[in-house]
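Below are the structure tokens for one structure; questions will follow.
Note that this complex is displayed minus one protein chain, with the remaining chains in position.
Entry: chain A
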Amino acid sequence: MFSSHRHDDLKEMLDSNKDSLKLEAMKRIVAMIARGKNASDLFPAVVKNVACKNIEVKKLVYVYLVRYAEEQQDLALLSISTFQRGLKDPNQLIRASALRVLSSIRVTIIVPIMMLAIKEAASDMSPYVRKTAAHAIPKLYSLDPEQKDQLIEVIEKLLADKTTLVAGSVVMAFEEVCPERIDLIHKNYRKLCNLLIDVEEWGQVVIINMLTRYARTQFLNPNINEGGSGDKTFYGSDEDEDEDEEEKEKKPYVMDPDHRLLLRNTKPLLQSRNAAVVMAVAQLYFHLAPKAEVGVIAKALVRLLRSHSEVQYVVLQNVATMSIKRRGMFEPYLKSFYIRSTDPTQIKVLKLEVLTNLANETNISTILREFQTYIKSMDKDFVAATIQAIGRCATNISEVRDTCLNGLVQLLSNRDELVVAESVVVIKKLLQMQPEKHSDIIKHMAKLTDNIQVPMARASILWLIGEYCEHVPKIAPDVLRKMAKSFTNEEDIVKLQIINLAAKLYLTNSKQTKLLTQYVLNLAKYDQNYDIRDRARFIRQLIVPTEKSGALSKYAKKLFLALKPAPVLESPFKDRDHFQLGSLSHLLNAKAGGYQELPDWPEAAPDPSVRNVEVKESVRAVGTVTHRDTGALWGPQRMEGSESCSFPRAVPQRGVFLQTIAPSSALKSYELLHRITGEGLSVEYCFSRQPFSPDANMVAVQMQFTNSASSDTKNLHIEDVKLQSGMRVKEFPEIELLPAGETATAVMGIDFCDSTQAANFQLCTHTRKFFVSIQPPVGELMRPVFLTENEFKKEQGQLMGMNEITEKLTLDVKCRNEHAIVQRVTTAANLSRVPCGSDKECRFAGRTVTSGSLVLVTVATKEEGAAQLTVNCEKMVIGTMLVKDILQALTQ
């Protein structure tokens, strides 16, 4: 009653004709909501103003309406017609805003109206309205889950949308409503990959996370041939693993071009200024990329360390996990993890963790020097963590164990008790590994019992003396004597260790300590703590032989002085990577509600053709500057990549490629064996321009065998490889059977050593041998690299003089636009386009496959088809040949 009168002034203001009064009233009401006060009794007065012309008032009314509609369902219905009118408004902003508020009103009765509105908005002209429709989907779903099937239809429709504005929002809806319907993504996969870079940043995060999951279900593990991961990486050298082992049985892994597409299109996003995007890409690479490529994310993550401390904290958590698995990745950035005096404690501790993970034989001395200065810090928790870190370095790297131990022993004379205590605990762990060498340290620690008061440290010292009493036979009884004296004043953990010490001494040196032990046990018998009483009783039974004591006392010595395994000091981040990186669950190291586990790689890849979309040819013809909306699939703005993705994929199945594969027009194929000389067997090959995954230094050569004879060909394989020195060949697995009239494909790798020398070998069938040879065009000896304009210029600046070859030319008539130039150059050589500010220049970059030398190509066009071609390459022979090839391609 009282409350209804309380707001009378507000009601009056709301009923007035003046907008200014209404606005003032609404502001006060919203202020109440903001402070969490109840303003629901004003609902009737407020809802009248929903049709108010003043947009400022209107928006505040919306805020109110959304907040209280659920409580006042009947009254809320009064406002619905206003929104329905709004949905038809010619202004897209008003349509969108009406839909947004309508869908936020949680009243079940309007579900059909909402459904209709969403469906209509999903085919609205304005992408902004369609985006709002996508946002409305999860709202309706949570209000009425029965609508799921209809909503999925809308999602399917919106997924096909080609605008960047909608893409992010609809994937959010997809993730909330039907994440299990992965089949809806197939047809849109390539489009999403290509649009990704232009999507608004929050949408990028959602799409990348969804695509990570998608890729995990659709592609094969790129590291499948690496064998058991984990174990090897302990020694850090994960990049240079020898590739020879996987000869037997293992099928060569060929990365699905769509998989490659995803990796390639997400990579530039590592430059994003949004930390969430960077992390999303980083986790994508960590979970999806071949080991050798994961390194690229390190730099981007290190860059995030310059951000707000909250972001730093989250990044470091993830880096800590990654640095265990892929240590090599972060080693170059060791210095970035040095601790600054201004860091908050938790960041310091995380950085320590990373530094410890990165420590190895080569950098340990630097790290230890750094640690030494940390010990002087005033932050006690941090000092304790540093001492533990030193302990962990010492256990992991045996070379420095003695140095660390000495350092820690020096700390024992520190005036700070915490430091001493922590050092004692760590020293105890270290000594356990090789006690026999360090009896003097044990002696030193025995002396410390007079001074150290921290219970944990005292307990540790006593335990050590007891455990290694044979190494200090003279001192141990004396320590026990002192401890017996102070027994009653000790903390419980110390008392327990005194009893243990007594028991151990009794067993080894009963002559000197019999009475002392009895005394200690008697004291313990009447202790207040029942644990201690229990322990005393138990030990007395065990060690003091009486007629009643059982068989156990014979084994007392074995029980107490058994060899104990040394503790393993390991990182708390060791097994965190079973949570998806960057997720909340990973941060908490516990499964958070709604966490979706990252699926395991499939054993065999599902059918990749589901991602094919029919529009291929028509779009390829579109010019270079088309708007993104048309770039349905082979969006020309991502020209660099489209060449290799358009190549039909090959799926390895038991070593034989059963699918018929016609090399795409973009790739030139060469004859290896003619049908007539091959007696019915003809072989063609092309350079597939895909990375040859078993060995990154090899050029992938895709061969297509056609058996046009009337009988089957068996056991197709390679023999007697004749090569110039340095060259290597990785043969394709034997094709057991090629039935008459059939075709098969296989991929082999050749390391041409960056030369155009031919690789000669024999192609053998079960009956015959043919001498064949493969000679690569110079353009195939390289692989594309992605440089920015700046990097390109920088690199070019370093490859001047002898390394630069310039040639003037007149362009072929058909080849005077940018698109044609790009196409011809990329056909002639496996290079990628470098973005360029001026439209008079086309730049390309690549690296030679074997040595990784940069190859930079610039085509600068002038009037009337005149042009200048510049090639910069450290390898002059390659440069000269490349100039010739490209010249021919452009002038033809």
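To be clear about the criterion, a contact is a pair of C-beta atoms (placed from the backbone, for glycine too) under 8 Å apart; a residue touches a chain by one contact, two chains touch by 3 or more; residues count from 1.
Methods note: contacts and distances are computed from a predicted model.
Note on the omitted subunit: UniProt lists it as "AP-4 complex subunit mu-1", one of the names in "NOP14 protein", "Prolactin receptor", "AP-2 complex subunit alpha" or "AP-4 complex subunit mu-1". Across A:P90, A:P572 or A:G593, the residue that sits in touch with the chain not pictured is A:G593.
When the full complex is taken into account, the listed residue touching the unshown chain is A:E56, out of A:D41, A:E56, A:D144 or A:E293. Of A:H7, A:K22, A:R100 or A:H438, it is A:R100 that touches the chain left out of the display. Only one residue in the set A:E120, A:E176, A:D492 or A:D812 touches the chain that does not appear here, and it is A:E176. Interface note: of A:Q147, A:N360, A:S585 or A:T765, the residue touching the hidden chain in the full complex is A:S585. Along chain A, the points of touch with the absent chain fall at residues 26-27, 30-31, 33-36, 55-56, 59-60, 62-63, 67, 70, 93, 100, 103-104, 106, 131-132, 135, 138-139, 142, 169, 172, 176, 200-202, 205, 209, 271-276, 279-280, 303, 306, 308-311, 313-314, 335, 338, 340-342, 344-347, 373, 376, 378, 381, 413-416, 582-585, 587-588, 592-596, 789-790, 793-794, 797-798, 837-838.
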